[in-house]
Each structure stands twice: as structure tokens, then as C-alpha cells.
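To start, the structure itself, in C-alpha cells.
What you see is the complex with one protein chain gone and the rest in place.
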Amino acid sequence: MATEAILTEVAPKLKSSLKTKLRAEGIDMVFTRDSNKIQVLQQIDLEVGEGEFVCLLGPSGCGKSTLLNVLAGFISPTAGQVRIDNEPVCGPDPRRIFVFQERGVFPWLTVEGNISFGLFRLLPEERNQRIARYVKLVGLQGFEKAYPQELSGGMKQRLEVARALAVNPDMLFLDEPFGALDSITRLVMRRELLRIWEAERKTIIFVTHDIDEAVQLADRVVVMSARPARIQGIVDIDIAHPRDISSSRYLKLRDGIFKQIGMAHKV
Amino acid sequence: MNSLRQPGKWEKYFWPVLAAGTFLALWYLSVKWSGTKIFPSPPEVGRAAVELVRKGLLFRYVLDSLRRVAVGYGGAAVLGIPIGLLLGWYPEWAFVVNPVIQMLRPISPIAWIPVAIVLFGVGDLAAIYLIFLAAFFPIVVAAINGVRNVPSMYRRAGRNFGLSPMQLITRVVFLAALPQIILGLRIALGVAWLVVVAAEMIAVDSGLGYLVIDSRNSGKRYDLVVAAMFLIGLTGLVLDAGFRRIETFRSVRWGFRNAS
Partner (left out) sequence: MAETVQAIKLRRRIKPLAFIVVLLVIWHVAANHQSFHILPGPLAVAGGIAELAEHGLLLKYVVASLFRVIWGYVMAAVLAIPIGLAIGWYKRSEMALNPLIQIFRPISPLAWIPISILWFGVGDMAAIFLIFLASLLPLIVTAMNAVNGIPQVHINAGRNFGLNQRQLVYRVLFPAIAPQLIIGLRITLGIAWLVVVAAEMIAVNSGLGFLIVDARNAGNRYDLVVAGMVLIGVIGLMLDIGMRSLEKIESLRWGYSED
């Protein structure tokens, strides 16, 4: 089997049918601790189309979370610029909501309280409609009055997604959201996320260190190197959902990424 | 937390100096403007401190206070830590003793003063007894909590390696509970320092607390009063800072989230 060129070149080309949602150019990120300079991100160029599901994949500590924070506007890059809808990003914004791991939900609010957190500009009636809609969407019916400490890890994660979606953002940034969950719950959550994505068609950028997760979820997988992080390659996952994880196409794509990261097949 | 820009290194010195300077300036000005004859201004306090040094009283009084703290606090630690360890190890005992602890705890050491004076007369021993009382409870409670928070897997690992209960307590539990105990010791030291001043105000005739009361009583020397207060604050601060240093030692640093 010829090792086809699985990876496109590093120049990130979008499918011409898609409008550009986010463009990052020349992103550098250097942290100074005491007197040491640590370069975390190096010359990152990235383009994400509207409605795309893009995964940032790389080993732990490589800087992908930092990149996500830069894209979402929580950190300013040392060099380079991020533009969303052609506007430069200079801070966090409700149009692009960041989903942390389960620790992000507010422990002092009930499920309802959390979901309605960003809805303060709406009239009560519309607010309640939205709450009901997203409670149902993430499957937390019956738990509206529960507090996060009464929920399981997976439920807390779903709550955070519901809270994010309720304000109807254009983009979602998810930072290893399923990292704290057991592997079975993770499979369930991936399916849930895809279902929600297909229903709402937001642009999603998803950070993970799990190769399978990336290939299962994403339209494109951005493979990042270890620190200082560069984009090693971008892989198009051209399989339609629902993806058969034992199909040959899936396995070929996955193995290609394995090889790219330099991992052997045998343990 | 709020401003996005990280403060520069120079700011670590600039702001406190600015604040302290402002404070001193305000103090000086309010003394001048109110025309008070009694309340001292910063320079007067400074001169009073120098006077104490010249008379050789400064160090003597500081050492007196420290000495009493050392004995009372030391006794509280030597007694309190083992008792706390045992009570934490045998929850049944803790359950029995707890109500008594809870009832004795809110009784101010100051309220014990008359009893202390009766038992020990006016003098060092009464002060030391009060300090002991004040430090004892926080230390015991901290030790109990420290033991309770030791994950059971440590105990099981110890037993797995064939340790006897006494060895378990000294070689595993004590070390695992040490961060919590040190925290309790630091708090207890703070309390002891507060109490020694109180005790000295009433029951003895040397030390910083005595200096505060005496300066007022014999001549309304409020400059000495304030100088003594500053010394109290400074010494207490040095004691506390020393303790925080201990918290940075590597063998216990793991137990403190930010050794701050």
C-alpha cells in the first residue's frame, strides 16, 4: 500500500466552497518566566471555514491550549494576528464561547442558572424558552434545579456545552473537554457533540491529544509538533458522518497521523 | 487578577513604599493639624525607639516577650502535637474529647487571667500558662485534622510494609500530616504572640506588653506606647515570615498549594 501523501502541505487551504471564519497569521507566543524565555508557539498560520469542525491535535504540553486561548482572545500573541469575520480579535467575546473542562461550570448556580448565565439581555420569556431548549438538547431534562456538585462528570460537561450554546455563538472553542471523563462516557459525549454540531452547525475548534478522537470528530485535523509548537500538517478527513471506525479509509487516515507523529503500531 | 498587563518587577517595591510613605505622611499631617500634645508623630516615635535602644530596654523587653512565648508555645507544641496525632489516629477518642475541646476553645485566654494569677501568682509563670493555653488548642486541632486528611492508602502502604502502629504514626502519619501541623503551628504562634502582649499587660513587669501599659501609666508617654506597638508588629511579622520560610522547605512544600 503506497503511503499516499496523507498530509497536505503546511499552507492551510480551505475548500473553496467555504467562507473563511477565522484566520490566524504568523502567531508567535513567547512566555517569560523569571528570566527564561519559553517559546510555546512558532509561526502558526491557520484558516478555518464557517461551519467547519477542526481539531488541534498534539501531545500534552505542546501548546495547543495556548493556541486556543490566543484564538479565542484570552491571551495576546507575542506576534501575529487573529481575525474572525475579518475583524481583529482583541479580547473574549460572547460570539465565540470557550468550553473548559467540567470545572468551568459555576458551582453556585443550578443547571438552569448556568445555562441562563449569558442570557441576561433577553426577556424572561425568551430566556426560559432557550433554557428549556438547551436542557433538552444536551439531555439534562429533570436536572434543571440540580447543582453541579450533584452531577456526574459527563453531565457537568454537557451542562457547560449547553451554557455555551445558549447564547448562540458563532464559534465554539473546546479545550480537551472530555479529558476528565472515562473512555466509555467519552465515546458517548463525542456522539452527542457531533449530533449537536450537526443540529446547530457552529464553527468548532477542538483541542485534543487523542488521535482517534480527532479522526472521529473533525473535518480537518491540524497536527501540531511538540514545543515550540508548529503546524506539522493538516489532514482532511473526508469521511461522512456517522464514521465507521473500522472502515479502511478511517484506519488509513488514522495510521497516517500515527506515522506523522512518529508512533509505531505495536506496543 | 483584573488588569491585563502584568505588573513590572519594579512595582513590587514601588507600591508598598508609596503606600507606607502616604500613610506616614497622613499620620504626620493629622498630628500637626490637630495640634495634639499627646499623640506622637512619626519622628517622635522614631526618637522614642532610639531612646529605648539607648537605655538597653529595647532588646531586653523583646527578648523577655520572646522567651515567654518560647516556653509557653514550646510546651503547647510538645504536648499538643502528640495528643493531636493520637486523637486523629483513634477517631473514637476524638469523638469523646471533642465536645470538651469545643467548649473550652471559645474561652478567651484573657478570661483565664484571674485563674492564672491565683494559680501562679503575678509573674512569668502566669503569662507562660496563658500562652500555653492559647497555643494548645489550635495545635491540637490542626494535628487532628492533619491526621484525618492523610489518605488511607498511605496507612495501608505502611502496614503493607510491616510497620507497627507506633512506627506507622511516627514514620508515615506524622510526616504526611506535617504540612497541616505546620500551618496550625504558624496560626498558634500568631495567637501566642497576641496573648503574650495581653498577658504582659496585666500579669508581669517586663516585656513589650508591659511597655505599652507602663509607658502610658507612668507619664503618658504615648510616643513610647506607639513605638512599642510597632515593635510588637515588627516582631510578630518576623516570626510569621520565619514560619513561612519553613513552609518552603522541600520536604513539606508539597503540602502547601502556594507557599505564599
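Note that the chains are named A and B in the order they appear, and that numbering of residues resets to 1 at the start of each chain.
Just so we're on the same page, contacts are C-beta pairs under 8 Å (C-beta built on N, C-alpha and C of every residue); 3 or more make two chains touch, one makes a residue touch a chain.
Here the structure is a predicted model, which means the values were calculated and not measured.
When the whole complex is considered, the residue among A:I44, A:L57, A:V167 or A:L217 that touches the unshown chain is A:V167. Among the residues B:G80, B:G146, B:P179 or B:G236, only B:G236 touches the chain that is left out of the figure. For subunit B, the residues in touch with the chain missing from this view are 1-3, 7, 11-12, 15-16, 18-20, 23, 38-39, 92, 95-100, 102-115, 118-119, 190, 193-195, 197-198, 201, 209, 212-213, 215-216, 222, 225-226, 228-230, 232-237, 239-240. One chain is missing from the display, and on subunit A it is touched by residues 72, 74, 91-94, 97-98, 100, 103-104, 106-109, 117-118, 120, 147-149, 167.
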